[in-house]
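Missing here: one protein chain of the complex. Every other protein chain is in place.
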Amino acid sequence: MRWVRRHLLPAYAFLAFCYLLLPIGVVILFSFNAPSGRFNYVWEGFTFDNWIHWDAPSGIQSAVIKSLEIGVISTIAATALGTLLALAIVRHRFRGRGATNMLIFLPMSTPEIVLGASLLTLFLNRQIVTGFGTIFIAHVMFIVSYVVVTVKARLIDFDRHLEEAAMDLGANEWVTFRKVTLPLLAPAILSAALLGFALSIDDFVITYFVSGPTQTFPLFVWGAARVAVPPQVNVVASAIFMVAVLVMVGNVLWGLRARRARESMPAAVPLPEALPRPEAA
Amino acid sequence: MTFLHRHKGLTPYLLLLPGIVWLTLFFVAPLGFLGYQSLQTGTFDTGYTFDWAFSNYWNAISDYHEQFVRSFVYAGIATIVALLVSYPLVYWIAFRAGRWKNVFLILIVAPLFVTYLVRTLAWLNILADQGPVVGFLRDIHVLGPDGRLLATSVAVVAGITYNFLPFMALPLYVSLEQIDGRLLEAAEDLYASKRQAFLRVTLPLSAPGIVAGTLLTFIPAAGDFINAQLLGTPRQYMVGNVIQSKFLDVLDYPAAAALSFILMALILAGLLGYARVVGTERLTG
Partner (left out) sequence: MTMRITRRELVQRGAAGVILSLPGLLAACGGSSGGGGGSGEVADVLRFSNWPLYIDFDEKTKKHPTLDQFTAKTGIKVDYFEDINSNAEYFGKIQRPLSQGQSIDRDIIVLTDNERFLGLMIDKGWVEELDKDLIPNFSNLIEAQASPPFDPDRKYSLPWQSGMTGIAWNEKETGPITSITQLFEDPKLKGRVTALNGMGDTPGLVMLDNGDDPSNVTDAAWNAAVDRIQKAVDSGQIRRFTGNDYAQPLSQGDLAAAIAWSGDIYQLLSSNPNLKWALPTKGGIIWTDNMIIPTGGSVPTASTYMNFVYDPKIAAQITAYVAYVPPVKGTKEILVKSDPKIGSSPLVFPSDEVLASTHQYDSAALNNQTYIEQWQKVLGA
């Protein structure tokens, strides 16, 4: 009985992980399927063909490239805007701080369909042609809030003494910012950028409304789902998944290495107690 | 640089400027246009005119109240199930997983890295009528009268739960992880049983995580339309499906705009109520 009690929780955790990862497994597995017909739901045989000819279905290559392009530029823009916002909110007192907080928080609490629909209404009304540009605008808009939240969390814990020390040593604000603040903030900015990129690559609902004739990868999948999803969709999805997992694992390992480096540092610096005392000499 | 030195007070505003401008132009203004459009009448063929058509709102509620209710019920069930499913899992990772915490965390977040649509389509495969899963469930007589899982409310709610589970798990993990283990030790030193320690120490301390997770799950779930479209039938359609159809297929913009506004208003109302109970600082950070 004790044995069951002790192992109940881990057993549950194991089952829960199976549940979480089952669809992922199915997606990856079926990317190696060799369907004889059009549909990819019955396992028929193993093949690397889909991975080699990943761009066989017409339109998939341009869709993936579009998604990557939009992902990169909207992430860069959103990260820049968001970091600036976070810096302002955390480090300065100004009129309307509460309202600004609200404004940044609202997009995260609005359903994507409302965000997409309202942007579309704006573009229709102002006669703006929907396409690559409008997708970029939409993505930056909804990513900014996530960047702010991520960077803010790190900024709040930020040890300002390092900056004060730098300024005491003669650096002006700009130099301090460049040489102390930014590098220390870099991991958070990088996390925010990765989060933003992931959000952009995966976005369907908002993009669906404002894309016009342009196709991103999620839009391509939606179209394909109407007829038959080619195994190459599984290939691309699996590839994105594996890259993301690798990046995250790398992030974790890097963090572990940095921590180990920090922990091993004191050994390199001789402690005062180790120095010979005058009386002992 | 000397300009900034002399006008130190300007710094925050300069930092804020680009982000605020972007959000104002592309979040606030569109909502304004949405409101404007919701008060128009007309059809795609004849054009739209603005005439304070509050009737659009009334029609939206009377025609689609069923879908509104359904959306909130589905989202609510999905949120609760997600909470119940992820809490023990996250608890185990935070307190029992030791050095492998971060690896398991990655495993929880991993599903998010497969495109939303592809994840949902995988369920179409797994829950196929003729597939092994449904066959097994049918054999043990668990299925309802339809004799299937796909194209039922169960499939839709299950899909929503699955897709938003990581959003519930992550905030829960963050707050559980921050709980100082010594507090639990102290509780046990004071003769609390494991159950009491959990109910009176862990659970209350994880409340911020529960709040955040609930919001991050419920809000997007209420506006979802993909699960209902792929895994359900018109009888499971949520408000999101109606809005999408009205905007993109029927091209009835005023009705679609009114529906969107009502959805947003309902969610904001819920949010305000929640904030009152919980405290705004926790929400906005």
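Note that the chains are named A and B in the order they appear, and that numbering of residues resets to 1 at the start of each chain.
Simple rule for what comes next: contacts are C-beta pairs under 8 Å (C-beta built on N, C-alpha and C of every residue); 3 or more make two chains touch, one makes a residue touch a chain.
Every value quoted in this text rests on a predicted model; they were computed, and no experiment measured them.
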Exercise. Among A:Cys18, A:Ala99 or A:Val129, single out the residue that touches the unshown chain.
Key: A:Val129
Self-check item: Contact with the hidden chain (one of A:Ser31, A:Ser67, A:Ser118 or A:Gln215)
Solution: A:Gln215
Exercise. List the residues of chain B that touch the chain left out of this view.
Key: 43-45, 128-130, 146-148, 150-151, 232-235, 237, 241-242, 244-251
Exercise. Could I get the residues of chain A that touch the absent chain, sorted low to high?
Key: 35-39, 41-42, 53, 56-59, 73, 76-77, 79-80, 123-124, 127-134, 136, 178-179, 182-183, 186, 189-190, 211-213, 215, 223-228
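Operating definition for what follows: only the chains that are shown with their structure count from here on.
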Quiz item: Centre to centre, by mean C-alpha position, how many angstrom separate chain A and chain B?
Solution: 18
Quiz item: Where on chain B does chain A make contact in their complex?
Solution: 1, 4, 11-13, 15-16, 18-20, 22-24, 26-31, 33-34, 36-37, 85-86, 88-89, 91-93, 96, 102-104, 106-119, 121-126, 128, 162, 165-166, 215, 219-220, 222-226, 230, 240, 243-244, 247-248, 253, 256-257, 260-261, 263-264, 267-268, 271, 283-285
Practice problem: Spell out the part of chain A that touches chain B in their complex, as residue ranges. | Solution: 9-10, 12-13, 16-17, 19-24, 26-27, 30, 41, 80-82, 84-85, 87-88, 91-94, 100-107, 109-115, 117-122, 124-125, 137-138, 140-141, 144, 148-149, 152-153, 172-174, 198, 201-202, 204-205, 208-209, 217-218, 221-222, 225, 229, 233-234, 237-238, 240-241, 244-245, 248-249, 252, 255
